[in-house]
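For this view, one protein chain was removed and the others were kept in their places.
Our next item is chain A:
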Amino acid sequence: MKRKSKVLAGLLLLITALTPVVSVSADASFYTYNYDVYDVELPSPDAYTAQDLLLGTYLGIGDFRNPKGLFVRGETIYVVDTGNNRIVVADKNFNLIDEITSVNLDGEESTFLNPQDIFVAENGDLYICDTDNNRVLHTDKNKNVIKVYTKPNDENFSADQTFIPLKAVADNTGRLYLLAGNVNKGFLEFDKDGGFTGYVGANKVKASFFQVIQKRLMTKEQRARMILFVPTEYSNLAIDQENFLYATTTTFTPGDLANNPDRVNPIRKINSLGDDVLVKNGYYHPIGDMQWGSGGDIVGPSRLEDITALDNDTYFALDRVRGRIFGYDFQGNMLYAFGGVGNKMGYFQYPVAIDHMGTDLLVLDNRAGSVTRFTLTEYGRLINDGLADYKVGRYEESAESFRKVLELNGNYDLAYIGIGRALLRQGEYDEAMKYFKSKRDWDSYSKAFQQYRKQWVEANIEYLIAGFFVIILLPKVVKGVRKLTKGGAQK
């Protein structure tokens, strides 16, 4: 008996030794979360998982040095390897396609000096921000230069200012939008012939009440010495399929952001008139993290370094402070946040750029010199389905997707609200109100309630009218009866 148990114990030991220690997959230790209506952080299943890592050495061309720009067109990835003065082109499986080190300018090879960004048009034209050569190169797909954008000769661009192109995007009519260093009037806009047409997306300067009074009281010299109210300098820009510019800004104080997120607007969607048209119907403004709990030297609000807008109108912003990626839907609701600072795959040391390939996300880490690819999980896909179905009016299917989301994550507020909205559109106001109430969506609740009230009044109109008459007539009837009986008694 004793021996038997010994054998058994040995066998068990052998089994435990042989089986691999709990198979920890990347997604199991990945942290994805969302905020509820009270800004409480709620962990959720992973919506995206890190799948792949691209390093320069994997391509056999040496490590990236201080890479600053990342762009994806179709299934081709462009990494701007700033420190090595080259642009690395790879396909979606991370195989090297090309290594651009120079372009053909008037029959001569022209090299780059610290290029920072690239934009590739749909026809394959390249726009390269050759930053330290103070120019933007527009080439065709064979790298023959079509146009060179240099310092605009315009009264709005002061003559003693150097032209430092940092980020560029072009819309499908060939207009070029440029984020330039030391320019705080917004983005530079060039028409398709290369002429400078002006600034777009500048911040409207609003002096506060006290600033106005302060200015009144100051002498001219004091006023001159005072720092100018400088409007926002943007940190990055992206363009979506409908030619809206998405821009991020990081020049604000934490107090400003906490008190007036409406004035700061770290994420903006700029239309052709230069106005911010970002929809903000969520519980809170899209500003990244809501809780700024500090850990070591990581303090303060999220500083959004880059943004990318997907074809389904969701957008993802990249926070360089905590290395996190924030996903928002077209209504400005936070879908999920993930990522972080660290050395594991899916975490970053200093993320600087984000772009998308279909629904995949690619993030460039400046310090690690790597590109990480994230792909959607089942959970993320269901959320996307729910949003997409709702947008095109398939409310039944949308609610179905959100119900499946709830099976995976019962804490997902957007799913409840999504089901509620679908019910609202289907005319089930009573049910919809319950869903909205449970997740504190006052606006939608009010809408549902308005319909519900209308329905109820229409159904019960005869009782209401009857009740109304009873209330009006009853006192008179009672009075009349009393009079009659009293009169009768007197007779």
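Keep in mind that, in the parts below, a residue touches a chain if its C-beta (ideal position, glycine included) is under 8 Å from a C-beta of that chain, and two chains touch if they have at least 3 such contacts; residues count from 1.
Here, contacts and distances are computed from a predicted model.
J.: Tell me the UniProt name of the left-out chain, picking from "Carbon monoxide dehydrogenase", "YVTN family beta-propeller protein", "YIP1 family protein" or "ABC transporter permease".
T.: Answer from the record: the omitted chain is "YIP1 family protein".
J.: Which one, A:S446, A:N460 or A:T485, makes contact with the chain that was left out?
T.: A:S446
J.: Which chain A residues touch the hidden chain?
T.: 38, 437, 440, 442-443, 445-447, 449-450, 453
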